[in-house]
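What you see is the complex with one protein chain gone and the rest in place.
Presenting subunit A:
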Amino acid sequence: MVDVRSGIGEALPPPEVEDVELYHPHSWWTRYVFSQDAKIIAIQYATTAIAIGMVALVLSWLMRLQLGFPDTFQLVDAEAYYQYITMHGMIMVIYLLTALFLGGFGNYLIPLMVGARDMVFPYANMLSYWIYLLAVLVLVASFFAPGGPTGAGWTLYPPQAVLSGTPGGRDWGIILMLSSLIIFIIGFTMGGLNYVVTVLQGRARGMTLMRMPLTVWGIFTATVMALLAFPALFVACVMMLFDRLLGTSFFMPAIVEMGEQLQHGGGSPILFQHLFWFFGHPEVYIVALPAFGIVSDLISTHARKNIFGYRMMVWAIVIIGGLSFIVWAHHMYVSGMNPYFGFFFATTTLIIAVPTAIKVYNWVLTLWRGDIHLTLPMLFALAFIVTFVNGGLTGLFLGNVVVDVPLSDTMFVVAHFHMVMGVAPILVIFGAIYHWYPKITGRMLNETLGQIHFWVTFVGAYAIFFPMHYVGLAGVPRRYHELGEAAFVPESINDLNAFISIMALIVGAAQILFLFNLVWSLRHGREAGGNPWRATTLEWQTPETPPPHGNWGKELPVVYRWAYDYSVPGAPEDFIPQNHPTPGGASHEAAP
């Protein structure tokens, strides 16, 4: 598996490929705008995702102002509040996290890390970004459409999503939302096929699957999952659009709307929920697996130690990916589906905790007897482990069907999923940006700004979402813009809510510092050199930094070893790059 000697057969193509002039861009437009270079596309994806993410951030501020100080701020009424939660949720899950991990990091890192010149279908890759941008614009358009964006909640459950009691239900909101999702999925499919085929077919000589960095494994598995899961959302969106526009009844039983009988009949609202969560649960891991992979590489690199249990880590990623397709109905324990499903889905859900826990153990065991450099990427990786463990453990409450009954639809759920698929993956994104920014730009991000950003974000985010679990435990339902009179919760819950809101404002403000750092360091950051972290993986071994179109210059790299040869006994330095041919590190024989 991590066998360094197996490798270069004679049947493989020669490493030197003649440069074809036609292949390179010839104008500013094709170089920077309609670019087919995966690295430019990655930056386009990331910039767009972060930009729309800022909208979601501002929405969260407005929501928290309302929740923390319901009597002070009258600017958010019920209608606006539902529009904000819906847009915040959808933007964060789909248009920020999915797009940034797969479109952003996937595009930048896959070709570089597997030693390819580019994605295998560069033109489709370019289209993928522009279609994604279109999806974002359609989504943003709903803010300006009559009736505003949909307020159906990010889960878009029918029938309310298409009825008049919900903002945007009878206006443009829901139509634009569904259309935007459909467009997004079309664009994603183009990118996703690229990532999968590039990993399977585009690897450098000697880069066996079991020598790939875990970052690539995470993104690859997540992409395969996304290609299987998004179609469920796609059909659900098409069917709901038909219900809304053509009067079909896929999800609509015979019902009454504001006292009026509707013509619908025979449809099933629960069918939508099955389709939505058949996508929605894998989606959690589509976000989490790239984070798992990336954080493994951050920890290994900055602890100067091989990742512990590499093969187990790979299999855990694959098993989690597979299992995540048979746990979806744990989102529906109280949906009214056949209650006997609860036994099956609770069991599968808790089984998935085992490979996930193994990943956590292997991360902390990588720290054990390491040489831990407390760099910014390492700090973010540590913070990820804390928040991910916290959020993962509360998942054991919600996954255990009967425990979920009192907690479901309360703020406990909101706290749980924010911790586990909001805070934790975003901390990885930050760590990853601090880690790879030097490769992307040739300069380091400012350390002082980074330290402030880290501490405020980590401690602040924990202070937001840890206490929020107890708001839910006390019984406060989610999706209430104000609780009003409620005898079952102590009055002091308002103080807790106010505290959470203040922390949310502070943490949000710290992100502005981060954005400033991104821009400021472009010009003023310290020169990074080609491999500032002394890392082993191929992207750090490019002849030029930032890597030009085609990545490798004349000759493609040849891979001789796995990605984790740190602190190999007897080696002259504490890392051996993957493309380093000397047979140093004899202890590979001990490696599996």
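Just so it is clear, a residue touches a chain if its C-beta (ideal position, glycine included) is under 8 Å from a C-beta of that chain, and two chains touch if they have at least 3 such contacts; residues count from 1.
Note that in this section contacts and distances are computed from a predicted model.
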Chain not present in the shown complex, as UniProt names it (candidates "ABC transporter permease", "ABC-2 type transport system ATP-binding protein", "Allophanate hydrolase" or "cytochrome-c oxidase"): "cytochrome-c oxidase"
Identified contact with the non-displayed chain, of A:Phe143, A:Phe343 or A:Phe516: A:Phe343
From A:Ser408, A:Thr457, A:Gln511 or A:Asn531, residue that would touch the chain that is not displayed: A:Ser408
Absent-chain contact - pick from A:Gly267, A:Gly280, A:Gly508 or A:Pro557: A:Gly267
For subunit A, the residues touching the chain missing from this view: 2, 78-79, 82, 151-153, 157, 159-160, 163, 165-167, 169, 253-259, 261, 266-270, 303-306, 308-312, 334-336, 339-340, 342-343, 346-347, 350-351, 353-354, 357-358, 360-362, 364-365, 367-374, 379, 382, 385-386, 389-390, 393-394, 396-397, 400-403, 405-410, 455, 459, 462, 466-467, 470-471, 473-475, 477, 479-484, 486-490, 492-493, 496, 564, 566-569, 574, 587, 590-592
